[in-house]
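All remarks here apply to the structure that follows.
The complex appears here minus one protein chain, its other protein chains still in place.
Now for chain A:
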Amino acid sequence: MADSNAPKPSSSVKLVLLGEAAVGKSSLVLRFVNNDFQENKEPTIGAAFLTQKCNLPTRTIKFEIWDTAGQERFASLAPMYYRNAQAALVVYDLTKPTSLIKAKHWVAELQRQASPGIVIALVGNKLDLTNDSESGQAESEGADGEESGDARKISTEEAKTYAEEEGLLFFETSAKTGHNVSEVFTAIANAIPETSLKSTRGPGASSAVNRGGDEQRVNLNGPREAAKEGCAC
């Protein structure tokens, strides 16, 4: 994926995935990072960390991805992971209404507690389970899933409207088929404001430089209150 010849500026972006258990957060990451899918993915304990580069025309973004555990009781750990995050993927399962409610909670939490200016994408996953996934694109858009007998429980309209109200990026994906997955990450990469990309963490950069960059990034992102308030354990 990375184009080593191009001396494009490279910056790293901390991205966190949040969402109800088993909506497919880890699967999305696995698809993005390894272009792979596992039917029985172990639940994430605490959080998992992966990295992946994303090449944009003008620059390279290295995503540092924090994939968190979805079960409700792990929620109090989340501040530890979204601390300093510049981007967040809030994932729900298109076939599970409760998962959108949970996603909204996460959006609210991020808007209040995370770094200001965090780029949030709302992602409805498991599109392959709905009729409008691969073949049925035509009859899709906003069609009432339940009526056409597929597993969709959350209409595109509903989620999209909400995303627009809150100023979120919005995608419907399938980690299983790979549909729309890299698009999500690319969109996020594009949405990250240039100014918050101070930190370059290329392989050549010394750690001292990195540190400096990091601290700056932290400061740039405003009060560290969020970090302090979180469950910094």
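Worth a mention:
What we mean here is this: a residue touches a chain if its C-beta (ideal position, glycine included) is under 8 Å from a C-beta of that chain, and two chains touch if they have at least 3 such contacts; residues count from 1.
Going forward, contacts and distances are computed from a predicted model.
Its UniProt record calls the unshown chain "Rab-GAP TBC domain-containing protein", which is the correct pick from "Vacuolar fusion protein MON1 homolog", "thioredoxin-disulfide reductase (NADPH)", "Rab-GAP TBC domain-containing protein" or "Electron transfer flavoprotein subunit beta". For the options A:G46, A:P97 or A:G167, the residue in contact with the chain missing from this view is A:G46. Set against the missing chain, the residues A:L77, A:L129, A:A151 or A:A187 yield one that touches it, A:L77.
Chain A residues in contact with the hidden partner, per the touch definition given at the top, are 21-22, 38-47, 49, 51, 64, 69-77, 79-81, 83-84, 105, 108-109, 112-113, 201, 207, 210-211, 214-215, 218, 229-233.
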